[in-house]
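What follows is a single structure, written as structure tokens, with notes after it.
Only one protein chain is missing from this complex, and each of the others stays in its spot.
== chain A ==
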Amino acid sequence: GAGQDVGRSCILVSIAGKNVMLDCGMHMGYNDDRRFPDFSYITQNGRLTDFLDCVIISHFHLDHCGALPYFSEMVGYDGPIYMTHPTKAICPILLEDYRKITVDKKGETNFFTSQMIKDCMKKVVAVHLHQTVQVDEELEIKAYYAGHVLGAAMFQIKVGCESVVYTGDYNMTPDRHLGAAWLDKCRPDLLITESTYATTIRDSKRCRERDFLKKVHETVERGGKVLIPVFALGRAQELCILLETFWERMNLKAPIYFSTGLTEKANHYYKLFITWTNQKIRKTFVQRNMFEFKHIKAFDRAFADNPGPMVVFATPGMLHAGQSLQIFRKWAGNEKNMVIMPGYCVQGTVGHKILSGQRKLEMEGRQILEVKMQVEYMSFSAHADAKGIMQLIRQAEPRNVLLVHGEAKKMEFLKQKIEQEFHVSCFMPANGETTTILTNPCIPVDISLGLLKRETAIGAAPDAKRPRLMHGTLLMKDNSFRLVSPEQALKELGLAEHQLRFTCRVHIQDPRKEHETVLRVYNHLKGVLKDYSVQHLPDGSITVESILIQATAHSEDQGTKVLLVSWTYQDEELGSYLTSLLKKGLPQSTP
């Protein structure tokens, strides 16, 4: 899932022989089988547990975790599921809510049960931020902060020296209750990033906040009522904090209500997981936990008819059913009131209709509802925009980028940009498509200490930044690599040492006697090779280190001397240099 698509995120990564499933979401748009990812794609026969090494859930939104009970309990998976602590706490609440709506309201059968959710949650292993978890000996994962919602995390998956970072959903601009996503320079082989806002660069959040607060404030001062339809988690808390601090700052008295139920439970967790929030909340919670709202109280149905100004947060966010719609119908007739839609509305919902400017709505029972109240739209989204995505890529410096969770057309643009700016290859596979990425795995090799010391002693001072040439023997034995000195290798393998010698003849035009020629060659070499030990042996030959040079007169032409140069394999470099030197001939000036 999530390939060139938003919803039912589910990505399968095979890295160095390990299989990891990232997220297990559902699709909001479908009510049939298509709402869940097609798990048969993973493996046709055989259990999923055998095939998958682990499952990672990035955050608690249903499009990232909605199919989890189905996957683990109905399809069958018993391996570990990793998520952060807040996600683990809040996820079952949402799943239960989702189950209730599907089963109880829509009357669907063949759906997972409450017990299944519980069983599924038992398989979950919670992780902390920046904690490296060893899934097995080779596979390790590590969570990074992602912003977006409480407990959202990015995960680094690492096997050996190959690594993948999956971002989940993230937000690069901090907001009122969450900080910004952050990655260190981990240089993964592949970065899988969401790209919801691939083609958008957003304006400063301050203007939006200010507009929002101003509108609410003005309406309340006029004595009007403000309705804010929200979904229970995420943005709702953000807006609550925003209004709460504003009320605090401005000493306002008008009541703010929050529809009860699910939210209360969730708020409880928000209070607990203070460490996951932003700087301000973390710093001030000693005096007062920001989520212990002073001005925001629980809503009761009867309050809607109370006179005087008030602000009400009600679910659901698109005004298609439930409490928010009820309140909307009550208040729509008064032009003093206002409704603020803080998010996107699906076509066909009341929210979408009023946003598109419709002032007369047909409700059930052929009633016509005239909307006199003001309708405002405020976008408070917690996804990174194009700049944010680029910034994250810059931080992480990946070798490849893969885009998911976005629309194909928009991805295209971003892909082109990424390739242009960072010169890394970028992929955007569709659902069901597999992308193969070549990596340059580095293979660690053990080196014997003696060899290392010997080799480092030669040549210049150590400089770890630069690669170095070393001589040794690579020994592949028992599935491990070792670099040892040749002697040791021979000993270990029980082989006798063969000596390899190269010989070469060089002809020199020199009419003098042999030993004179030798002397000339000796002087010449002595002059050129100052750093080497050049010796003139009594038997008329010259040695340069281990290289032997002998001169004999040519059998046919006495004026030509034949120099026999012989060197061992180890001195190949010096030997070939010598021959080329001798081939150039001796300097004429020497007497």
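In this text, a contact is a pair of C-beta atoms (placed from the backbone, for glycine too) under 8 Å apart; a residue touches a chain by one contact, two chains touch by 3 or more; residues count from 1.
Here is the rule we go by: contacts and distances are computed from a predicted model.
Between the names "Protein HIRA", "Potassium channel subfamily K member", "Integrator complex subunit 4" or "Aminotransferase class I/classII large domain-containing protein", the one given in UniProt for the chain missing from this structure view is "Integrator complex subunit 4". Checked against the hidden chain, the listed residues A:78, A:300, A:421 or A:557 yield one contact partner: A:421. One of A:394, A:471, A:501 or A:515 touches the chain omitted from the figure, and that residue is A:394. Contact with the undisplayed chain is limited, among A:105, A:249 or A:530, to A:249.
The missing chain, though absent from the display, is touched by one residue of A:42, A:152 or A:180; that residue is A:180.
Interface residues of chain A with the unshown chain, by the touch rule above, are 173-174, 176, 179-180, 182-185, 199-211, 213-214, 217, 245, 248-251, 278-280, 386-387, 390-391, 394-395, 410, 413, 416-417, 421-422, 461-465.
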